[in-house]
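A single protein chain has been removed from this complex, and every other one stays in its place.
Naming follows writing order (A, B and C), and every chain is counted from residue 1.
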Amino acid sequence: MIAQLILEGIATGACYGLFAIAFVIIYKTSDVVNFSQAEMAMFCTYFMYHILSLYHVPFWISFLATLGFAAFLGIMLEYVFLRPARHSSTIGLIGITLGIEIILMGLAGWKWGAEQKEFVLPVSYSSTHTIFGDTFISDWAIALFVTTACVMTALYFFFKYTKPGIAMRAVQQNMYAARIVGVNTGAIFSLAWAMSSVIGTIAAMFFAAASTLDPQFMMTPFVRAFAAAVLGGIQSIPGVILGGLILGVAENVFGYVWPDSKPIVALIVIVLVLCFRPSGLFVRHYIKKV
Amino acid sequence: MKALLKLSGIETWHGSICALKHVSLEVFQGQIAVLLGPNGAGKTTVLKTVMRSLYDQKRAQPEKGSIEFEGKRIDRLKTGEIVRRGIGCVPEGREIFPELTVRENILMGAYTRRGGKDIRADIETVYRYFPILRERKDRQAGYLSGGEQQLLAIARALMGRPKLLMLDEPSLGLSPMMTREIFEIIRSINLQEGMTVLVIEQNANIALQYAHYVFLLENGRVVHAGKPEVMKRDKRVREAYLGSSDNSSP
Amino acid sequence: MPFLTVDNISVNFRGVKALAGVSFSVEEHSIFSVIGPNGSGKTTLFNLINGIYKPDRGRIVFQGTDISRLSPDRIARRGIARTFQNIELFSRASVMDNLLLGRHIHMRCGVFSGAFMWGRRSRAAREEIENRESVEAVMEFLGISPLRDHPVVNLPYGKRKLVELGRALALEPRLLLLDEPTAGMSADEKKDLDVRIRAIRDQYKATIILIEHDMGVVMGLSDTVLAIDQGRVIAEGKPREVQSHPDVVKAYLGS
Partner (left out) sequence: MKQDHYADVGLFPGKSTALGVLGFILFLVSLPLYLPEYNFYLLNLMIAHVIIVVGLNILAGGTGQISLGHAGFFAIGAYGTVLLMQKLGIPFIPALVLAGFIAAFFGFVVGLPALKLEGPYLSIATLAFGLAITHIIGHVDIFGGRTGIQAPPLDLGIPQWGLSYVLSSDVQKYWLFLVVALLMAAGARNIMKTRVGRSFKAIRDSNVAAGVMGINLPAYKTLAFAVSAFYAGIAGGLFGFVLGFFNPEPFNLVLSITFLIMAVVGGLSSIAGSVAGAALITYLQFSLLKNIDEIPYFGTLLTSISERWFTDEGLHNIDSIVLGIIMVIIIIFEPSGLYGVWLRIKGYVQKTPRDTHKAGEV
């Protein structure tokens, strides 16, 4: 029983972690916390739902088309809304992403209405395999683990060995120096937003397949993923995934013991971590000399 | 002699404050030029105006005047393009990437270049100039000492294969010995590669020793220019920058 | 008992020694200068006296109490004010408001008395008026009265330096720390400031510690000069002695 709880916790936790990676990428390059991440992913998931169910496009084609759309949406939002406001204060930047959030939520509500839709992935949440005893794992969870592992590996190589990857880290650490060695910072931001939007969308598809699709369906996962990100330190990708796993398991176990408390476990975790380790559990900051 | 970099009548504003007032200067091919001046005189602004890295790219251009590099105007180009044309820059306070490794920092210097082979060869060359960096190559740059960071910043700038290398206060925060070492390296790069160098300095003594030509900047204006031998004899320069080191004179 | 004693103070940043065993003491009503090349640890010294940094070892004793572990605001309450090398003004506020912030420790008004500032007889209003008058006197002294309502962002560099000095003076400091007050000033402005710093000592009965690059200013003003290099004291004494001290010549003039 406990093994099952933990396994399920790990699965949802991986999903939180995957979604949290999306924050990390934008935060790492531009120090913006993207409050519209959830709605960007929601909107793209609706896009996929739309072409899947209305035009009956084959799954893989619509999947790729959706990722393309997600990248486009990310680039566009950054270019249209964030770039002109690059010199705003933190409040201004948060305000802009909050603005984008409610715009997207409104658009989705306008276009697709508020009723809940069913979003189907080829990997089902209900088809399960028994591992041992009464512990089983769903196709959904397997696919999720594989995807998360792939994304993490890809990102590891990207940030470690590719030129744009190193440049992305460089831009975040020292934008002035990056410009001086000739980095086109604008292009780096576009890339970051595109990547983040794509990864967020993949995570959102898993969430949608596990629950239902409506304009608000990403709100709760958003807060959880944010908690995971904070837990991991909004800086390191493995840290964030680990944060997601811890959160997912904690939530499932606590939720089993006190069913009422499940929704606020994440919140309590956020507050506690922030109070005692303001920069997260797994981040070792290089401290700048004042 | 040909002017590699030529600033004519530059005026730059920081908000409502005029930081540079009609600055004109020429840096000649193959020379070490030094821009000397006290804190707040606008030395760094000169560098930033050339690189167009004040605020953001749109506004980082001189309000008046022109900047020419190899006879072509560059004051409307983007920073990336300026780097590609051949201006390398070692900014004030090093400005390295603290959480990248030393090697990655050096690689970033070649950001505007293509061709992995050339770049790898150049990294080797740079390691030959600065053997300490080879030793530290996998360490996070933020943990290097001040002098090592300064070397790293120079190495990074060299990776762009610049025709003109600009250094902003390379002596900042370094011991006299380290400062001397850095200037020796600058001189040897200048001699071996024929690279033109523009150094911004507060430390008059060392600057005058290594410079071929000196510009004196005060309150956003070039108030004096000439060969170092001439400058050293100038009474005003002595008083202001060398301290009244000879106590005999009244 | 000396006015301020810095006793064997050391501080490291990530293994890099910023100050190593610095000791000196400052007499009351004197002008004490700290010189040294860039990055030798002068500003760090100020940050320690101010409580912005905490020392790894050593003590700072001000008028008989150890202040080295106190928070900056506590230290300010004991009458230590400063200016910054790169001007740390409250840029969006007016000159008046900036100077009034210097009066912070002399004012009592809290949220409630502030919120109920009804009419000129109210406690908050009386306090405001009183303190505004004393700020006015400081502005008069520095000759910046005409700027009282200007936001400081729009002021030229030299004026902003004066505003910052004014803010420190408004605190009625017993010890005033000036970090490169003449940086970026023209020769005339420097001469002006020279006179003013003496006047501050005499009129405001303040002790002054000065970080300065301009040797002319240092030699003319100081009672005592301390030279540091790479976090260590290399010489201390009368200006003339320090200036001709071989280690100083070597470190400062780089030969």
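In the analysis below, contacts are C-beta pairs under 8 Å (C-beta built on N, C-alpha and C of every residue); 3 or more make two chains touch, one makes a residue touch a chain.
Just so we're clear, the structure is a prediction, and the values are computed from it rather than from any experiment.
Engineer: For the chain that was dropped from the view, give me its touching partners among the shown chains.
Structural biologist: Contacts of the omitted chain with visible chains: A, C.
Engineer: Touching the hidden chain in the complete assembly: which of C:Arg59, C:His104 or C:Lys159 does that?
Structural biologist: Within the whole complex, the residue contacting the unshown chain is C:His104.
Engineer: Decide which residue listed in C:Ile9, C:Val26, C:Leu48 or C:Leu89 touches the omitted chain of the complex.
Structural biologist: Of all options in C:Ile9, C:Val26, C:Leu48 or C:Leu89, contact with the hidden chain holds for C:Leu89.
Engineer: Since one chain has been left out of the picture, which residues of subunit A touch it in the full complex?
Structural biologist: Per the touch rule, subunit A residues meeting the hidden chain are 27, 33, 81, 84-85, 88-92, 94-96, 98-114, 215, 219, 223, 226-227, 230, 234, 260, 263-264, 266-268, 270-271, 274-275, 278.
Engineer: What is the set of subunit C residues that contact the non-displayed chain in the whole complex?
Structural biologist: 50-52, 71-73, 76-77, 81-82, 84, 88-93, 96-97, 100-102, 104-105, 107-111, 113-118, 120, 124-125, 127-129, 132-133, 136, 145-146, 149-150, 154, 167, 171
Convention: only the chains that are shown with their structure count from here on.
Engineer: Please report how many Å separate the Cα centroid of subunit A from that of subunit C, as a whole number.
Structural biologist: 48
Engineer: Using mean CA coordinates as chain centres, what's the subunit B-subunit C distance in Å?
Structural biologist: Here subunit B and subunit C have centroids separated by 32 Å.
Engineer: Show the residues in subunit B shared as contacts by 2 or more other chains, in ascending order.
Structural biologist: Each of 143 in subunit B touches at least two other chains.
Engineer: Residue numbers in subunit C touching 2 or more other chains?
Structural biologist: Answer for subunit C, listing residues that touch two or more other chains: 14.
Engineer: Show which residues of subunit C lie in contact with subunit B when the two form their complex.
Structural biologist: 14-16, 37-39, 153-154, 156-157, 180, 183-186, 213-216, 219, 229-230, 240, 243-244, 249-255
Engineer: Over in the complex, which subunit A residues touch subunit B? Could you list them?
Structural biologist: 86-87, 163, 166-167, 169-170, 173-174, 176-184, 286, 288
Engineer: State the interface residues of subunit B toward subunit A in the complex, per the touch definition above.
Structural biologist: 51, 53, 55-57, 78-80, 82-84, 89, 91, 95-100, 104, 107-109, 111-112, 140, 142-143, 156-157, 160
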